[in-house]
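Complex shown without one protein chain; remaining protein chains in place.
Entry: chain A
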Amino acid sequence: MKRINKVYNYVQEACERQFKERGEVIGVSAMEVAQALKIQRSNASSDLNTLVREGKLTKIEGKPVLYKVKELSITSNVNPLRTKDAFSEIIGANLSLKNAVQQAKAAIIYPPHGLHTLLLGETGTGKSMFAEVMYNFAKEIGRIKKNAPFVTFNCADYASNPQLLMAHLFGVKKGAYTGANSDKVGLVEKADGGILFLDEVHRLPPEGQEMLFYLIDKGLYRRLGESDVEHKANVLIICATTEDIESALLKTFIRRIPMVIKLPSLAERTYEERFELIKNFFKAEAAIIKTDVMITSNALKALLLYDCPNNVGQLKSDIKLAIAKAYLGYMMKRDENVCVHTEDLPEYVRKGLLKYKEKREEIDKFITGEIIRFSVDDMIPIVQRNTQIFNFYEALEEKRKILEQKGLSEEDIKLIMSIDIDTYLKKYLLNLDKSNLEELYKVVDKKVVSLVQDFLNYASKKLQKEFSDKTLYGLSMHVASSIERILEGKDIVNHQLEHIKKVYPKEFEIAKVLKEEIQREFNIVVPEDEVGFITMFLCLEEGTEEKDERVGIIVAMHGEAAATSIAEVANRLLGENYVIGYNMPLDQKPEIALNNLVNIVKKVNKGKGVLLLVDMGSLVFFGDMIYERTGIPVKTVEMVSTPMVLEAARKALLNSSLDEVYDAVVNLSPYVGRIYRESVKFENPLKKNVIITACITGEGTAVKLKSILEKELNLKEKDIDIIPMEIESKKEFKRKLLNIKEEKNVLAVVSAINPEDESILYISTSDVFDKNKLSVLKNAIEAVSNVGLIDNMREVIRENVRIDAEKYISSFKQFYSTLIAKGVKLNEDITIGLILHIACVIERIIEGKELTHVKNTQQYIRDYPKEFETIRKTVKILEEGCDISISDEECVNIMKIIYSI
């Protein structure tokens, strides 16, 4: 043999040896070859390089340079089964599942036919998957034939009908019962020579258990209806259950089933395994959607850490859903890539981040960048940008920044912020879950918690009010972050401070106690603004939570079948008949549709309210009208799409609140998002006069109302702004109104809820769509807006007319609003003329000068009797206010001006 061939053979053998021993090929150096073949190192090196040039070997640069055979020739020579088996595919086979895998292998290998096995494990730990791998392994090692059957049966399937279950499992003899017209083969028979997998075996009725034990003990069984014949079956049985091993049923099982394998829950598995699982699921999804999938570091942290009671199965579906959402975000151009952000994760997954502080050392090694990419091929960590965890202050600052960018004045920002603080705080508190209370000590310094606890006890006594764990939790977290902020030298600003002091003086005084405590304990100075925040925690009323009631989901769309077909798709995908569709034919009158929907809402409402998903048009406004009629909280989302309905139903089935369901859907919809942003975009600082549109069905509706009113009422010219608002309750509404009233002149409120404020004109939402009622609103708004005009005329009168301007303007205002209340229309032109005219009249009467005469006074009185009566009566206000008496003739003059006669 030529030297060069010897060299090649040696390299090939060495590589094969390496592959068998280590599972990978490292390669050999020229020195190794030289020593093994007892040749010169320089000769070995020259031969190796020749082989590389000939393409037989591959060179690996480094020190020393290594040579290996092309991998193709190796793998074709080596049987992969020698180093790999069915179990090595399982994630964690060498970690937390090592024991289980060894037991399973033993059960299969055990002579002569293997051991019957019981798999124990919580829902979602992978029992079915594990049983199938055992089957594959049995085939691999030749324990069963390559074409041996693997029969699966879920004992819960026929649990309510034991006879049917038995028939299905063991087969039926013809005539065993009515309807058994022929012999029927059972699953046991079908599984002969293979494996029978019985899932949820604890649901097997007693009769079934007996027969199963007989099969296990003797290898024999009878069909239903047979008494004399027994059949033989060579079946390896694998049972699975989620039940506790200590339960009575399982004790009898364990006596007969020699091998019990416990699969660990996800919580019992290592973070390495969990990361591998996550990686695997991401790659699988990436392969399906044929594009790389990324995840932000925080989202990955949450997935690694959250409580996942339904184990791997749940982890998988949570990931699938998150990627689906991210994909949607990508389709809608939120991101350039498919990237899972924390907001794509459900709240319970996000809560995993709370554990980060505690676990960071264990999981930081998996966080290889701000954005982690999973591609179908491999994982390339890329550092891209920062993402933030939700924080109360940061959320407020963010909002503030947005408002500043819009160019709003400081005053207006303050106003909007003060309205928002309430909402933020409430959301912040409602998002907390009691089950996480134990986590509190992990995130917040114990000192803070006990400080807050003592304080709340004190406050509870003082205020005669109970505080829930949620308040403790929320306030503790808040105080902890405040302390951090103060220590970092950042500002704490509460835009509602003055308001709080005024409205809740008692609570404010009590909140000061906590301030003192914090100052003493942590040796820092706590600003008064912070006392304001503490006060707000004391005043927050928690929404009453109804247990186990779900939010109703209704889809209402134009057309003959659109709504019901979307509802059907969602119901099918969710496997539950939950979403209700309402088709509104194009020729159906809105009133009829409204009536029908009112009835449906009444039926669907289970006490938690209803989410109404609509396409367009009048349907958008039904929510508030339905609320008005029924008192049932309804939130509306427009531009409905199937993913939105799916998300709504999914959330609702998880017993989420109406707000949570609404928020989840709104976050999905770019359209609603757009409206929401526009709502804070005021081109100029707010005017002094404002109208408020407030909807309980979401800000989107309020904004829609705003644009309708602006158009209908020509508000831009009239110097009136509209503030769209989302409200939750009458109480909250009133509080917000009070807030705005301090800064602005609120002319009117358009809402389903009547704030019962006499100084504010109230218009019901449904009136906006009634032409007649809208014109009343139009007049009313015109009138109220003219009040400002009248005030401005005071100076003009003072300068030009010799009367008491103060007295005159105030009685004119009264005169004016009385006319409006009587339904008289007065525009700006007429109002100005009227003010000046009457001022002149009064001046002349006082000075005894002559007034303008009207020809045919009596004729006018006869022709316009109603009008004259109205004026004659209303003029009394002026007569009394200015201490004069006005003649019928002059009343006709005034009447002519007012009615444009």
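Observations
The working rule: contacts are C-beta pairs under 8 Å (C-beta built on N, C-alpha and C of every residue); 3 or more make two chains touch, one makes a residue touch a chain; residues count from 1.
Here is the rule we use: contacts and distances are computed from a predicted model.
One chain of the complex is hidden; its UniProt record names it "PTS sugar transporter subunit IIB", one of "Phosphonate C-P lyase system protein PhnH", "PTS sugar transporter subunit IIB", "Circularly permuted type 2 ATP-grasp protein" or "Acyl carrier protein".
The residue from A:Ala44, A:Val824 or A:Val841 that touches the chain not shown here is A:Val841.
Considering A:Val101, A:Met584, A:Met725 or A:Met793, the position touching the chain not shown turns out to be A:Met793 (whole complex).
Contact with the chain that does not appear here is found for just one residue of A:Asp228, A:Glu361 or A:Asp829, A:Asp829.
Per the touch definition above, the residue from A:Ala106, A:Met129, A:Leu774 or A:Ile897 contacting the chain not shown is A:Ile897.
Annotation for chain A: contacts to the undisplayed chain at residues 789, 792-793, 796, 799-801, 828-830, 832-837, 839-841, 844, 851-852, 854-855, 893, 896-897, 900.
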